[in-house]
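With one protein chain removed, the remaining protein chains of the complex are shown where they sit.
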Amino acid sequence: MTGADALAAVLALPAGGAVLLALLPGYRTSAWLNVATSFMTFAAAAGLLVLDRPPAGDFLQVDDLNIVFIVLNTFVGFTAAFFSASYIGHELEIGRVTPANLRFYHAMYQMMMFGMNLALLSNNIGLMWVAIELATLTTVLMVGLYRTHEALEAAWKYFILGSVGIALALFGTILVYVAAQPVLGEGMPSMVWSNLIAAAPRFDPAMLNVAFVFLLVGYGTKVGLAPFHAWLPDAHAEGPTPISAVLSGLLLNVALYALLRFKLLMAANETAVAPGPLMIALGLLSLVFAALMLYHRRDIKRLFAYSSIEHMGIIVFAFGIGGPLANFAGLLHMVMHSLTKSAIFFAVGNVTQIKGTQKLADIRGLTQSHPVLGWGLVLAVLSIAGMPPSGVFMSEFLVVTTSFARMPALALILVLGLLLAFGALLMRLSGIAFGAPSDGDRPMHGSLAPLWLHLALVYLIGLHMPQAMVSWFQTVAAMLG
Amino acid sequence: MIAAAAGIALCLLALSVAATAMRGLTAASAAVYAASAVFCLALALVGIWTLATQADASAMTVPVGLPWLGAHLRLDALSAVFLVILGTGGVSASVFAIGYGRHEHEPHRVLPFFPGFLAAMTLVLLADDAFTFLVSWEVMSLLSWALVLTHHRDEATRTAGYLYLVMAGFGTMVLLLAFGLMAGAEGGYDFAAIRAVTRSPGLAALVLALMMVGAGSKAGLMPLHVWLPVAHPAAPSHVSALMSGVMTKVALYGFVRVAFDLVGPVPWWMSVPMIVIGAVTAVMGILFANVDGDGKRVLAYSTIENIGVIFAAFGLSLAFRANGMGPLAALALTAGLVHAVNHMLFKSLLFMVAGAVLNATGRRDLDGLGGLIHRMPKTAFLALVGATAIAALPPLNGFVSEWLLFQAVLQSPQLPQPGLQFLVPAAGALLALAAALAAACFVRFYGVIFLGRPRSDVARNAADSDGWSLAAMGGLALLCVLAGIVPGFLIDLVAPAVELAVGARVPMQAGNSWFTVVPVAEVRSSYSGFLVMTFIAISGGASAWLVHRLASRRLRRAPAWDCGFPNADPVTQYGGGSFAQPIRRVMAPVLAARETVTIPPPGDMAAARHRARTEDLAWTRIYLPLVTAVGFVARRFNALQFLTIRRYLGLVFGSLILLLTGLTIWN
Amino acid sequence: MHGLEFDIAHLLAGSLVLVSFMMIYQDRIYALLNTFALQAVLLALAVAWQAWIQEAHHLYASAALALVFKGVIVPWALHRIVQRLGIHREVETVAGVVPTMLAGMGLVALSILLMLQLTAAAENPLAREDLAFALSVILLGMLMMVTRRNAVTQVVGFMSLENGLILAAAGAQGMPLVVEISVAFSVLIAMIVVGVFLFRIRERFDSVDLESLDEFRGERR
Partner (left out) sequence: MELTGNLVLQAIEMLVVLALAPGLTGLVRKVKARLTRRRGASVLQPYRDLLRLLRKEVVLAENASWLFRVSPYMIFAATWVAAALVPTFAIGLHFNWTADLIALVALLGSARFFLALAGMDVGTSFGGIGSSREMMIGALAEPAMLLMAFTVALVAGSTQLSNIVAFMASGEVGIRVSMGMALIALIIVAIAENARIPVDNPATHLELTMVHEAMVLEYSGRHLAMIEMAASLKLLLYMALIGCVFVPWGIAPADAGISGLALGAALFVIKLAVGGTMLAVFETSIAKMRVFRVPDFLGAALMLGLLGTLLLFVSRSL
């Protein structure tokens, strides 16, 4: 097996899986087929790590930057599928979904994975745009899966805002092409990443500036940066929980990846406006805003959705600051956030099934009634709140210390936001996890293995990062400038 | 030696894991605590050995933590002093818990965290780079938070835990800033690298100010103390003992490490806020202790007082050091460090006493107790030792460190800055006030709990503590006495750390006759706890013997006299609230004390009511407004969750236009 | 490039902006739909003209798509929806027509200013002018979305925005994937239209006004 095969497999497996799942009746088989497909995709992606990388083509490429994303993406895709397989049956039993819905759900799951993998592997700004649109549209359909008022409304909101975001991102993409076209000539070469990056210094900076604004707003909507975030909390709260995990853990990253790519492009052109300050401003705004929004949440999934906005803010801030340490921290934070936040949603899925509600006020004393789940949730929330020895702490440590030495005022805002978020999350946590448990629990169906697997990774990386991962991150951090 | 210390920390961590696995085993509790005790003993011995042999600092690097840095660990004299504090406090708390822990309803909420908490504190002391330090620091907070939440069904405990963790998070953030400032943008997180950088005085002062906030919030400096009196008491008592006796010291260690070792020369004026905050903290802390009605909270407030005292000593030391007066700086620092050791001894003892009382009666409120000296005579005796020690009365140990501190204060005329010359005696007056108030506080604490008549049935039927608990308390009481009568050993023990921090030390005390302490020169001052003890024992014993021998030894029991109208109802005794009345009245402005008397109209047979309330001004004037402000802003922002899609689109559109306009102008 | 070719392209792009203004001016839904159809036809012409002058034959497909789908099918479908659902025939505005028009002027000024600053593109004035007009159409479409309450109007606004995108894409010399993009957008629009319709059918909302669709917003239950 060569790298090219692995690359093809990463894309073909989910695509094929989607078709197969759309045809297969019976949710049990499809659930496990979904897991199997996701696992094989992950295996193929992991193969990309060790195998020789195929050369970059007009459409696809594998480089240091996107391999971080693709491995993470397929891994969380796999664990989420695993969780989903143990979880979704109960949703059928209590009548929230129909078998037909489930068939659709599994097919869409692979479709979404295909979209995201394609977006990450694409070497072409046009293809990337198409792939992200595909991923967005499929998740819209997943969010509306339960067909309740709330779910449909959330899906609609997501759809409308997402569509506008897509449109703006497309305009930005067109502008990048227009900027590249005089240099690289007409046609496909002007849309290929590897060409663009190489030729970026000769592009018209003014054109790039305008393009970046549109891309920032367009893909920023997808990342969930405030004030473009409105779709995010509702989409997370009303969709099936495995999808919330995937949304927070993966889709946001994919959009972030797109943003990073364009940031690279901007940074390569010296006369263009520096993307850093814009990203810092949006990052801080998202962080502080989301932190404040955490306080009045009554719905557990919406709570953690806002926390995702907050963390996206931190990551964007870190990349905006730039420099080897901050970029390293941004990458690390992104990986840690994906793992932790999806772990949280795995736990939350179980919690909502046990308690039969998503209302925070009705969830109490989890460490008492369900110690393994409860303490898992406690660990996950502490990790997302930036407590050591999780990897999140390491990245926050790096971001805060380096930024304070360089931009004290900004670091103070950062710290303020972090503290606000910390206070809100912990307030909720002490209500959910401690106290006398509420009565009338239903049995737990969802698997806890993905939760603890993610937690183990997060804490292990916090304690000791494998050397391979370090050098890999350092390369990418250097690449990001 | 560092390998030994790190190894012990690792063992403690492993013990935590093992404790998690032992859930449900009946013997788990005793086994875990016994093992903790052994490990802590080893830690204390490592510390003592390092100090006694004046061994060179030893260091090691473990490949965990920041990947390109690793976890640097180092054991030097300064760490060793605090290691001794940690070890001693840990041994006693663990031994106490062997007995005390039997009464825990949910041991699985304590056992997995207890050894880990000790390990985290050890690692804070051993850390030699910013990352390891902060990770250990935060893990320490985290595990103690879990321990605070042991009795989580209680709403008040949950609130306490929340407040605690938020304040801990705040402190860590500020520490992050401080270390960020020291490490610089390039990220020289290694302590050696931090030490090597020369900083401008302003920068050093800023670092120190941040450290004061960061470490001070953990130690309980005003006005960052608000969590302490709620969190420390909420934990099981042996944990309270560790938190108050040891964890606050670990926080102070963080400060000392930075202020005296890492940050380099500090301008003299930074000592001003330290001394002021320390002295004010001392007075305010003990004032609150004097009026609070909950036994464990009284102890927690008293911790705040003692931290203030220690901190003021550190400030004084810094002032001397900034003026190049090494020996005097050494005196002040010695006073601070010795007081830290002493405070660990008696505060742990008293928290254990409170725990024993809690176990025996199930109550913490002063007004539900009383007369326990009859039911728990052994505990009562040990408690008396603790109370006398903490009240800074000779010949016990609390006095020694206060005395040393006053000696340092008396050297203030040598300071060249007039500001300090004025400030230090004034601060000395505040510290004296705090010491005197501490005596009042512990008369109240001891008198209401142990003396008089029982105020409730549980107090009437209490039984004395078990052997393990008594052994732990007895050991601490013995150490209190020993440290009081032969303080020279303690002073010599901390001397290497002092030398490391300020480059000078107080004279060697070991050779002095009659165990006398001579901090500067004999002509200036000296004190021999041993002789005072001997004299008191001889004169008291001799007079008692003579009186019994030569005069009368007859004794008759009779009802209490009470000026002729004794009341059988124990409620008529002075309780916690009434005992506090004089001080509450006198200090009404700072305590925001209010008394309301409701007298029913004539003819109404209802009882008149008297209510006295005090409030923490830091809480009502700083924290509550802050909480309100955050709540207000959050509520305002919360409206953004409920907009229509059109408005959300409007937001996107508006931002886009804003960015484009900005770009047009920029171009 | 010949002067005439340029002028015609310029004229067509400019008339798209003009039609955008006309759309903002409309206060009747049917008239709005008709105006939108007009814009779609103009877009088709513009794209076809670009196909001709760039000799990019795949653009004819985009032009045809615009003509058939957006010029005929969607306006017709929206007509039906308005009829079937008994939606108010009037356009409900947030800020009134005149202020919206003024804001629109500002937006056009902004986009022209922005695009005129593009120095290096001066060798290709068509691209520059084209982009300025396209950006104006996009911004005006968005303006319409945020200043009109009615769902149908908003859909129209979105489609107008998308017209601007297609215009820009077609104007970019030799840009690949334009057809694919226009197809993708058509799918998107179809979904939106169907969504509007579906919500009505399934959930019996009293109107397709987005404000009432927001009844279940967030946590307000």
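Each chain carries a letter (A, B and C) given by its place in the written order, and its residues are counted from 1.
Here is the rule we go by: a contact is a pair of C-beta atoms (placed from the backbone, for glycine too) under 8 Å apart; a residue touches a chain by one contact, two chains touch by 3 or more.
Source: prediction; values computed, not measured.
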item: For the chain not depicted, the shown chains it touches; value: B
item: Contact partner of the left-out chain, one of B:S200, B:N567, B:T598 or B:T628; value: B:N567
item: Contact residue for the chain not shown (choose from B:P327, B:G452 or B:G503); value: B:G452
item: Residue among B:G278, B:G386 or B:G428 touching the omitted chain; value: B:G428
item: Options B:G24, B:G202 or B:P413, residue touching the unrepresented chain; value: B:P413
item: Residues in chain B touching the chain absent from view; value: 370-371, 373-374, 377, 380, 384, 388, 391-394, 399, 402-403, 406-407, 409-410, 413, 418, 421-422, 425-426, 428-430, 432-433, 435-437, 439-440, 442-444, 446-448, 451-453, 514, 516, 522-528, 531-532, 535-537, 539-541, 543-544, 547-548, 551-552, 554-563, 566-567, 570, 572-575, 578-583, 585-586
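Quick note on the criterion: only the chains that are shown with their structure count from here on.
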item: A-B or A-C - the one linked by more C-beta pairs in contact; value: A-B
item: Most centrally placed chain - per-chain CA mean versus overall CA mean; value: A
item: From chain C, the most remote chain by mean C-alpha position; value: B
item: Gap in Å, rounded to a whole number, between the CA centres of chain C and chain B; value: 69
item: Contacts with two or more other chains, residues of chain B listed in rising order; value: 641, 643, 645, 649, 656, 660, 663, 667
item: Contacts with two or more other chains, residues of chain C listed in rising order; value: 114, 117, 142, 145, 154, 213-214, 217-219
item: Complex contact set, residues of chain A against chain C; value: 126-127, 129-130, 133, 137, 147, 149-150, 152-153, 156, 159-160, 163-164, 166-168, 170-171, 174-175, 177-179, 181-182, 185-188, 190-191, 203-204, 206-207, 210, 233-234, 297-299, 302
item: Chain B residues within the chain C interface of the complex; value: 641-647, 649-650, 653, 656-657, 660-661, 663-664, 667
item: Chain C to chain B touching residues, read off their complex; value: 94, 107, 110-111, 113-114, 117, 139, 142-143, 145-146, 148-149, 154, 210-211, 213-214, 217-220
